[in-house]
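Left out: one protein chain. Kept in place: all the others.
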């Protein structure tokens, strides 16, 4: 059976495994204080056009979200996110566990819209009792969003301006960042992101690594003690070079974007061909996640042949279904999928 | 240069890398809900003689300690540990971050002694204002301890009895458990540990894995919602099968103990030969960690040739130095070390 | 100027002040371990028809909400509340600070509706990834609600049944409970509440005390260590008898309900007369809070004469305005208010 449920179904890009094997008997200090991590960080700084950025490696996405937010929020601040934002829904309360409320605004295609966020903030500070409520200290966005949609450079700049106006920090969750960078649907480069956000992360887990997320602090006032904070949040990997190896490989010869590009191209083919067949999509995604509206019958008919991600009922007898491709998705898998639909 | 600083300097046992490579393109569901994890858990239950135990995989030690303690402690309880216990000293406050105080008793060779713990508890409940203080809800021990020492079956049984008497849970940190199981200095089997503790973990990171710790809940009242708690603590690995692969290999043909046995044998050789040469050891360790008392001059003379772990001054001109071996330590490294001392 | 902004504008009922003065030089142990607190607790148990209930006194409402919820929720659970619930909006993130997410359902007249809550729960557990999300462990309701509305016995019984079905606890915030008990609009007695909820509190601050809330645990499995938890949450009053004095007075000769009755009667007069004059109310409240829809001009015209609580714009040129009465509201104040409207 071919699976299209998510982009973390397989292992890692072979370059990473090769490097793991090749370096296996090398002895290095732990906790990321090794030359391979140094090299990976340097490559990331270069790719971001941010020579002074502080780069840290963590293992997973929820972990990164809660450790970063807890680091950049003041004690009494919460984080503003789209109602559909990952931190608002799918993180088992990790943000609240760290003591911070997630404040939600209605999303727009899964994205935080600067105008809606501004309305929220104006309403918040117009309320005479705002000091009795949780103050928004940061904006959380994911790019691509949980719905595969993308921020334009203009949209991101608008959020930056809003954050400056209201004294908030801007944090971009790039769990799937590669797929955004590889997409024709976005005019945002890695350099843009580095210059517009205070902190963001480059996701490895969903873009070809075994695991790993690279956090990049470009705001020089943030992140100084993040090493200790990583440990405090139970997130410090003893054999830290495992993370260095993966990002060093991903940032060699642009591998990170190249493998994302493969996934996006395949997703575009699926979108194109299914559209041609008359299928309807939930939205117009240009990334590796495609949201199809499928009849329950059709979905059931696929059982045991291809696995898609069922997001629940969508009107009369229909289901919202996610199709996800990855760096590892083969042509044969796609052919099979398309032949069955 | 050969390094003896710790047991997490190298990658992983080759069987693990082979399996990673072999399974790389298989597609499995995430979060540990895959057949490889199932298989690994089954093997662990069998090795523990605990067919109903709940087994979960986490990534690292601090993470495991704080997630487990937070799960088994009630809101108002703290954990009792030796003053030298890892949770008391080296975890960047992760336990306190989860809201629990670490209550310390003077250690005995790095271990919690049942009699000293009992004295603490008697004093605690004799104090008229005990309800204004943090109630001890669990005992934390590490086996081997941070000083390489081992609990006897009798000592562990005494702690079990104490916990029963005072309504506490018993948690064993087995970050280096393999080295205890392989040691001639211990009469404690894995089955004993499973039957005497409420929950414990089998460390992978320091015993041949890239990373990973296997938590085993044998007390049926604990651990039911630990999956969600793992996520809440930012500790859920997306590609969970990475953990399954490692433990499945480590628990095939007793690999876990076999590779630990290699490390312990080498450590015993180092101990024997250095003792013969007149060196003094800090304590009588039968595991892969040996604590040598070395003159500062001697330690300095090793620089650039072999790396040991300097634990600080120990009386006049002397240093307390840790020598650690691992599954990967070669004979040549040991020969070099011994020739230099 | 007469103020109708809230029900905590004045000091305390004179009986309370008299008792404070009378007992001032008595020496009693601290922390509520005194005979006056014992007496007050006994009276509350009697009034609740719950001879085995555990009763504790705290100082304020937010404090009580977060200490109780933190006590009755498991580590990984959140609390279900109406979107307009006090814990969801106006507590500066105290609930999240204690590590728990507030899960919201659309309210119905400010109340949690059992059917909407059931829909939420069914949807929650139908989602394949519910273990990645915050599990609802309790339902939070306030009676009267933040909008002055009241639960019927049938509605509360429906929530009880829902909680039983889903393994949740039911917590009633009675910050203004007196006004509910005194209202003709409710068929719920204190005995009903004690038998249907797992835990609730009887508010003193807003019903005639200087401060103080009496928490009543009727579920025998809850609240055993709440004394320590109160201290842990910074909520233990050193001179605990201050709380005992107040509740002992309030539960002598039914004072608690009698003074609430005065406030409700006056509120009913305001409602009746303003309705007769053609004013429109936001909802049909039978308690001491009345929600008037007032033109901005009219509201402005009151400035410096009577103070109402402006809840913000309500359609074209109108404002939602809260009028609150208390045990201390005099006829002259009401006459003035009515003469100005």
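The letters A, B and C name the chains in turn, as written, and every chain counts its residues from 1.
Here, contacts are C-beta pairs under 8 Å (C-beta built on N, C-alpha and C of every residue); 3 or more make two chains touch, one makes a residue touch a chain.
All values reported here derive from a predicted model rather than from experimental measurement.
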Among B:52, B:129 or B:339, which residue is in contact with the omitted chain in the full complex? B:129
Write down which of A:169, A:206 or A:231 is the residue touching the left-out chain. A:231
Can you tell me which of C:161, C:222, C:299 or C:328 touches the chain that was removed from the display? C:328
Answer key for B:21, B:89 or B:338 versus the chain not shown reads B:89
Given A:71, A:218 or A:246, the residue that touches the chain left out of view is A:71
Need a quick check: the contact residues on chain C for the chain that isn't drawn. 2-3, 5-6, 8-12, 14, 17, 20-21, 23-30, 59-67, 91-94, 97, 205-206, 210-211, 228-229, 231-239, 242, 328
For chain B, the residues touching the chain missing from this view: 76, 78, 89-93, 96-102, 126-129, 131-134, 310, 312
Provide the residue numbers of chain A that touch the chain removed from this figure. 31, 70-71, 74-76, 99, 131-132, 135, 225, 227-229, 231-232, 236
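Here is the rule we go by: only the chains that are shown with their structure count from here on.
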Measure off the straight-line distance from the CA centroid of chain A to the CA centroid of chain B, and report it in whole Å. 33
So what's the Cα centroid distance for chain A and chain C, whole Å? 42
For chain C, which residues are shared contacts with two or more other chains? 76, 99, 131-132
